[in-house]
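Sharing a structure here in structure tokens format.
For this depiction, one protein chain was excluded, whereas all remaining protein chains were kept in their positions.
Here is subunit A:
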Amino acid sequence: MTAIANRYEFVLLFDVTNGNPNGDPDAGNLPRLDPETNQGLVTDVCLKRKIRNYVALEKEDEPGHGIYMQEKSVLNQQHQKAYEALEIKPEAKKLPKDQAKARELTAWMCGNFFDVRTFGAVMTTEVNAGQVRGPVQLAFATSIDPVVPMEVSITRMAVTNEKDLEKERTMGRKHIVPYGLYRVHGYVSAKLAERTGFSDDDLELLWRSLTNMFEHDRSAARGEIAARKLIVFKHDNPMGNAPAHRLFDSVQITRVEGEQETPARSYQNYVIAIDREAIPAGVSVEERL
């Protein structure tokens, strides 16, 4: 597979309705908030998890599309297999000293695992080649406007423990964001792609996963999340033709005229404009969604 020959940047817009896009373990699973601005946050790793899950779902066990960072687990089965296959000398458990060997390992990992090829991975080798830096880099997603999380108390008509029997029911809490439109920036480096073999097919798969990942991540906590727009900037030059921040600045998101004072409750409350004049020569813009 030949690696991609262009640098890319992308802006993904997604929105959440009555759900919690990303809970904060520090705040009792409340939606993450920027403490200074009250804008909602979704971490980069949260989105990468969804991309991995989508790829695992679409590709199932297709060769070359393994997912190294797995979510669900089959506990002992894995360990057993490891015992069976164990014909490696004890010292091999340590780090391969010679570089060629380490490179071989890395190359094999890149070839077989989509997430290693895309996001990189750290493998325990002392040699530098054991660490892969992937071409795709995501930043935190932030909501356009401040979000106000709501706490919704719910009841369950059953109890878990026998001793609680006389209570008859238990109460729980859900934290939701009534509405939030989130924006995330991403970068794809052609030069790092060369090193991991991230190909054009992989790139297509990445775009597909970005637009579809929320469709396969429905749950009680998430509410309704949907990818709304994916704007891709393609540079002619592998090193790039324009600063990334200038491209990102060309995507302006504003509230519908006259509605600025009211809280947003749907995607229709926003206007998305791409200032195509501001985009320098050598960069093409594509709207994928």
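Here is the rule we go by: a contact is a pair of C-beta atoms (placed from the backbone, for glycine too) under 8 Å apart; a residue touches a chain by one contact, two chains touch by 3 or more; residues count from 1.
The rule is short, and it goes like this: contacts and distances are computed from a predicted model.
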item	value
Record-based protein name (UniProt) of the chain missing from this complex, from "Energy-coupling factor transporter transmembrane protein EcfT", "Protocatechuate 3,4-dioxygenase subunit alpha", "Multisubunit sodium/proton antiporter, MrpA subunit" or "pre-crRNA processing endonuclease"	"pre-crRNA processing endonuclease"
Residue of A:1, A:152, A:239 or A:256 touching the missing chain in the full complex	A:239
Listed residues A:137, A:170, A:199 or A:212, member touching the removed chain	A:137
Residue touching the undisplayed chain, where the options are A:6, A:118, A:189 or A:211	A:189
Touching residues on subunit A - with respect to the absent chain	24-26, 32, 34-36, 41, 43-45, 61, 63, 66-73, 75, 78, 81-82, 85-88, 92-96, 102, 104-105, 108-109, 112-113, 121-125, 130, 133, 135, 137-140, 142, 185, 187, 189, 191-192, 237, 239-246
